[in-house]
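Other chains of the complex are left out, but the ones given are in their true place.
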Amino acid sequence: MSKPYVRLDKQDAAVLLVDHQTGLLSLVRDIEPDKFKNNVLALSDLAKYFHLPTILTTSFETGPNGPLIPELKEQFPDAPYIARPGNINAWDNEDFVNAVKATGKKQLIIAGVVTEVCVAFPALSAIEEGFEVFVVADASGTFDPITRDAAWRRMEQAGVQLMTWFGVACELHRDWRNDIEGLAALFSNHIPDYRNLMTSYDRLTQKG
Amino acid sequence: MSKPYVRLDKQDAAVLLVDHQTGLLSLVRDIEPDKFKNNVLALSDLAKYFHLPTILTTSFETGPNGPLIPELKEQFPDAPYIARPGNINAWDNEDFVNAVKATGKKQLIIAGVVTEVCVAFPALSAIEEGFEVFVVADASGTFDPITRDAAWRRMEQAGVQLMTWFGVACELHRDWRNDIEGLAALFSNHIPDYRNLMTSYDRLTQKG
Amino acid sequence: MSKPYVRLDKQDAAVLLVDHQTGLLSLVRDIEPDKFKNNVLALSDLAKYFHLPTILTTSFETGPNGPLIPELKEQFPDAPYIARPGNINAWDNEDFVNAVKATGKKQLIIAGVVTEVCVAFPALSAIEEGFEVFVVADASGTFDPITRDAAWRRMEQAGVQLMTWFGVACELHRDWRNDIEGLAALFSNHIPDYRNLMTSYDRLTQKG
Amino acid sequence: MSKPYVRLDKQDAAVLLVDHQTGLLSLVRDIEPDKFKNNVLALSDLAKYFHLPTILTTSFETGPNGPLIPELKEQFPDAPYIARPGNINAWDNEDFVNAVKATGKKQLIIAGVVTEVCVAFPALSAIEEGFEVFVVADASGTFDPITRDAAWRRMEQAGVQLMTWFGVACELHRDWRNDIEGLAALFSNHIPDYRNLMTSYDRLTQKG
């Protein structure tokens, strides 16, 4: 009756950031914009922090969908960057799939805009090819909660694991002793309540 | 551990529009009316755009349930139109099932009013007969979110894939290069935010 | 890939109304009281309308939980009525299980207060014994949406089908032609929007 | 088609309270604080009431995460208390797992802060080792409903049963006759509506 715990492993995971473009972001209305921006940048920061191979892709970025948000390009200047000429499902793009496979990882952490298309389609394709897929739900956005809910259920049905960026960071890190300051900085930069706890703590322990 | 991606294919899909009648629409309170109307017409437009065989059906349309909304009849003047004399589950109506089978398609895209009856019943019947069933959740409406939620779970349990119209359009289209203008027009007509992106873009690139 | 549609059949279904007691009802806060009362009475009316064997049970009704709401007792004066002396799970009460089995039905339609206990416990027990279980979600109530959600998931995991009273009525009736007036009266009495449609219709067709 | 009812048994259950620390609690925003505090203390009270072996654990309690809330320490002065030096997943801590196994129980009732990490990680690990896992959803808290929802789905996918403290108490107690006063006191102390019912009842029956 036991069931294996398919657990993120920083040696075996890659991050796919799909279509976080300036135009498409105006479609996202299931998460408040300040929070969504924070979640996307938190995911980007953790990918860098854990040295996970990261792949950037965009859809039709010279048209109304707009360019990738500059923060992501700056964060990963040397990452594979696939500006898809037309494929809606990134997995239909050979360069993208090659880049994914070139990482040699079998766990894929995916986020993007919009959830039911740019995230769900490659997630379902990757599951079909035997990858372990983890969707970062709070760094993925779409039109409204009904659409998000339907997308989550479709992905879940196929075996996708739904997570949020904080859980991903914790599952990858495993033990605070691996690096207390680094993880604390990541949390302090993206969780105001955690930052406040740290500031209060530092003040009382003379570090602040 | 891999699982096949059961993906919509425009060569192999038919659309079933069930009971979008003027009286029944007054029962729909889980989606705001302007948005719901837009979703239903978007689905209707995409069915036409992709030349998917489409079947219209109504329940007791001469009574209080009222006639089919005229936009659907106008959109598909030659589609099979089954005014069911009494069967609540459209699949209990032989003409309807025959029309479905006559399309020769094995993927069924279903939407209707109300979700837990007019959509769920034929969806469950079609699953039983081996069809691949995709319910367009945002073009289907019902009394309240509790009812919708229960209906979604029952359908999901049976293997129905829950989608929304935008995801259906994207999964059918596959690649923008198949027809940029057509898909853009579909989105512009039904997603105000997308239309705004396009207007801004056209202005700056001298097309507007 | 097909999956059988386990469909309610009026020849094979019994209704279990569990602990709709005046005290316990004050605990229900996941559905607005006017609506919840209407849903419970609608379920009771449909049980009578379809002549489904119905079983009433209460928990500790001489204490603070209070008596069964009088409308249910009046509706089913001759139904088995099991005032449980202490068992929280009605299925732990031999008289109750005997009454269920005496109906000879294999489909059980269950509703009660509170959802995660008085409904979920006998539902899970009945599934274990091989019954087909349909929980009427909107005639079952509990403390808050979080509790309801958790209860729904636990029941779903075990194979319970979640429905609402309107879907139950429609699935049992199958075809309006079986009795138009009876079903219309049921709907008119419990769905204000439907009643309005009928009143408008009757006025215009000279029946009103 | 029947499915076994995996039911809580007070002879075979242990309670794991994970990281209910004063700092971490300021991160919990998916449940209102008065209610959340009540739920955690209700779970703690029921663990004591049913004499369930209970294990306390904290993460980095000398840092900003803060100490365990004092009420829990006072309630279980002799319980195993594992102040984890760094492991994020309590199950990665050998002392913790040893304490769990030393109880000799195969059912684990888990609650903690935050849900998707401190609860989900050990829950998934315990499932993998063959335990029956029951997560007390309303005594577990996290950043927001999106995060909670994703966490619930991941745990559900793995076979965790989601419950709330009231359902846990009822499933463990089985029959009011086992001890009416004790259970009534538990409910009266943690459910204001139930307390009111009891006060009204006592007044009218001369006990108040």
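First chain written, first letter: the chains are A, B, C and D, and each begins at residue 1.
In this section, a residue touches a chain if its C-beta (ideal position, glycine included) is under 8 Å from a C-beta of that chain, and two chains touch if they have at least 3 such contacts.
Since the model is a prediction, treat every value here as computed from it, not as a measurement.
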4 chains shown - copies of the sequence in the complete complex: 8
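Here is the rule we use: only the chains that are shown with their structure count from here on.
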Distance in touch steps, counted as few as possible, from chain A out to chain C: 2
Superposition rotation for chain A onto chain B, Cα-based, multiple of 5°: 90
Shared interface numbering between chain C and chain B [over half = same, under half = different]: different
Distance from chain D to chain C - Cα centre to Cα centre, in angstrom: 31
Sequence positions of chain A contacting 2 or more other chains: none
Category of the chain touch graph - line, ring, star, complete, other: ring
Residue ranges of chain A touching chain D (in the complex, touch as defined): 1-5, 7, 31, 137-138, 152, 156, 161-164, 166-167, 170-171, 173-178, 191, 193-194, 196-198, 200-201
Chain A - residues contacting chain B, complex: 23, 26-27, 59-60, 63-66, 85-89, 92, 114, 116-117, 120-121, 124-125, 127-130, 132, 143, 146-147, 149-151, 153-154, 157-159
